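Only one protein chain is missing; all other protein chains are in place.
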Amino acid sequence: MNKYGLALGALLTLTAGGAMAAGTLVFCSEGSPAGFDPARYTTGTDFDASAETVFNRLTEFERGKTTIRSALAEKWTVSADGLTYTFNLRKGVKFHTTPYFKPTRDFNADDVVFTFERLIDKNHPFNKAAPAQYPYVTDMGMDTNIASVEKVDPYTVRFKLKAVDAAFLQNLAMSFSSVQSAEYANQLLKTNKAALINTQPIGTGPFVFKSYQKDAVIRFDANPTYWRKDELKLDKLIFAITPDASVRYQKLQKGECHLMAYPRPADLKAMQSNPQLQVTQQAGFNLGWVSYNVKHKPLDKVEVRQALDMAINKKAIIDAVYQGAGQLATNPMPPTQWSYNKSLKDAAYDVNKAKALLKKAGAEKLTITLWAMPVQRPYNPNAKLMAEMIQADWAKIGVNAKIVTYEWGEYIKRAKAGEDDTMLIGWNGDNGDPDNWLGVNLGCSAVGGNNYAQWCNKEFDDLIVKARNLSNQAERTKLYEQAQVVFKREVPFTPIAHSTVYMPMSKKVSGYMISPFALHSFYGVSLK
Amino acid sequence: MSETTTPALTAPDFPSPLAEFWHGFSRNRGATVALGFMLLLFVAALFAPWIAPHNPIEQYRDALLVPPAWTTDGSWRFILGTDELGRDILSRLIHGARISLWIGVVSVLCSMIPGVVLGLLAAFYPDRLGTVIMRLMDIMMALPSLLLAVAIVAVLGPGLANTMLAIAIVALPSYVRLTRASAMTELTRDYVVASRLAGAGTLRLMFSTVLPNCMAPIIVQATLGFSSAILDAAALGFLGLGAQPPLPEWGTMLAAARDYIERAWWVVTMPGLTILLTVLALNLMGDGLRDALDPRLKQHD
């Protein structure tokens, strides 16, 4: 049966491939984007379809890395106090020509000024015409920290900041900083159609938006005037929207698409042994963890947290939940993040010692809640399953954990309010800066926010605040390494795993690189 | 069932109603087999902790996704194989029978009792109250039931109790309509008029005169409601909104198993087949009951 299926699959791949135009790449994506104005959104699904195809940014992440390279800004200078950034823009870059917009001029400083003024000024005329929120910009503190964006000359732009931001250049490479066309925006404003910026995007990127049918397909054509010619090796790019992971895999097997997003860990073995397919992988730039609410008794006692920590069989979780597609985590950041402290070790799995610790803390026969999110996240493919396993692990040391779940938005809201005892949560890195891990998830200022452990430790916080305001990477590294030691001693949460990112694709695809930021980009990719 | 026919209507040489019912029911072979299956399932559910070979939530982490016993890699330790956490599927199905039957009983009772009361009220007071009730039911009927159930569960939060409540609410209109329609017919009958003239109060008329004579279709509806409750609960579980893990509810098992469909067919097939067989048995029983209880259909046979 299987052999027959495979042979037939191969046959179909051949016929389907033959019928398709040469250089048409089909990507089985996981969901419908909400729109094509990247600044309005926060998820990879939205960014893949706009920021990674239609748009460019001033700086960009190197393909497959967390370091940045020049893009629409050819070069830049930073003032000594770290508050003024001056960018020299690339010349001769053209915006897309489409049935709905014909550019009359090249990309210049006006476009950059428009892009960022729209994001930081709520009273910008364009925001009046097309009301929208820019949540990611707010989250990264960009709207409050940028004092001004000015055009020095047509190809020079100056940003003034209010406070030093060591990750500013990285933030400019993030999807929400995608550069829009001021000329197109004016055309939309004049014709009273400002809302179309979200459905008919115009950018300078490698692919030109062609059409979108919700829940079905997004079509792009190659940008014939793309400025980075060497990275454009396709004629057409198609997103076949397929929300179900097993269906995506079946389509990949039948040659109905060349690449698929988010394979189920359970399917990986079969994919790797399929001669038609290749599976590339990369250590995930993410972390899933169990958070302990230190404001709830007896979790305020470090012994109790240590006991719970050492009773979790992480290895078994990685085998069952991640199906081996995960890397055991010890630190509150992934190993690929600079400043990762390599000397830290997990407490050994030890049921008896855990029981003794609980006894010492006077917390035998403990009953607590264990929250599990209702959705699949990049760092945790199946929270319910993980919760069931941890529940069984804790039962062995006499801790009775009750699994609780709420609808996703509600889950986050209640968790931030500190209603949980223990909970599953995680994080995917935004910009490759250590503060994006330690500050965002463990800092005192994040209590009531992403610091789900409600943990405010002065020793830890002093270290990361000091590091945040330095720009020397070596000095910062030292401080962050110390902070991780404090973390490991106090156990505000138990890091479980870094989920490995897999990208199954047809053998015909070459040059694909996995983004650490859970994005899918197709510039530089070609078909054999 | 012995009250279903009033003495005034019973001819002297009729067989006892219960015997007559069993005669009608047992003539339907499918229904008899189905009854047997349901009894078996009921016993299994009742004595689950003693019958099931393993604890349904015990995770054998050295035996993840073991195939059923009769396949080459299977072992008789796990007859129907194990799931993604190494739990015995047969034990989970047996314990799941408890949950599914419980869902069926509770949600049928929770919709039948208010449904019958509302239906009787609508029949006895057709002008104002009846109109209001029927309009409310129209509103509920105008929404696809699953969508309504999803919305209700979204409001109440996922979980077993809320699933049952959502299913009960969604099924309510069918009982109301059915009861009202049968009660309206009965109300025009001579025996009702007679007992009204004899001075019977409204409550007495409702519950001891009219209701017993409307019971036949309601019982049939309840049987069918039982099966659709199991299906709806499974559908909600499949959408991730039903019973929460580690409860071995069949739909929830199926939803979790979906991830492994390519690799481990048994984790998908077993709960699905169990649901299918149970619902089929209930529907067969429903048919048998209809044949036995509905005199009009009986005449044709």
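Per-chain residue numbering starts at 1, and chain names A and B are given in the order in which the chains are listed.
Quick note on the criterion: contacts are C-beta pairs under 8 Å (C-beta built on N, C-alpha and C of every residue); 3 or more make two chains touch, one makes a residue touch a chain.
The criterion applied here is as follows: contacts and distances are computed from a predicted model.
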UniProt protein name of the chain not shown, from "sulfate adenylyltransferase", "Pyruvate dehydrogenase E1 component subunit alpha", "Oxidoreductase" or "Peptide ABC transporter permease": "Peptide ABC transporter permease"
Residue in contact with the excluded chain [from B:L46, B:L129, B:L147 or B:A194]: B:L147
Listed residues B:F21, B:F238 or B:W266, member touching the removed chain: B:F238
Among A:F209, A:W371 or A:W427, residue touching the chain not depicted: A:W427
Touching residues (missing chain, whole complex) on chain B: 30, 135-136, 138-147, 150-152, 154-155, 157, 227, 231, 234-235, 238-239, 251, 254, 258, 261-262, 265, 268-269, 271-272, 275-276, 279-280, 282-284, 287, 300
Residues of chain A (touch criterion as defined above) contacting the omitted chain: 1-2, 4-5, 8-9, 12, 16, 19-21, 24, 26, 34-35, 41-43, 122, 130-133, 135-136, 138-139, 195, 198-199, 211, 213-217, 219, 238, 240-244, 247, 250-251, 253-254, 256-257, 377, 406-410, 412-413, 425-427, 440, 446, 449-450
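As a convention for this text, only the chains that are shown with their structure count from here on.
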Whole-Å separation of chain centres (CA-atom averages), chain A against chain B: 46
Interfacial residue positions of chain A with respect to chain B in the complex: 245-246, 249, 264, 266-267, 269-270, 313, 316, 319-320, 374, 382, 384-385, 387-389, 391-392, 403, 405-407
In the complex with chain A, residue positions of chain B that touch it: 57, 59, 61, 64, 84-86, 154, 157-158, 240, 244-246, 256, 258-263
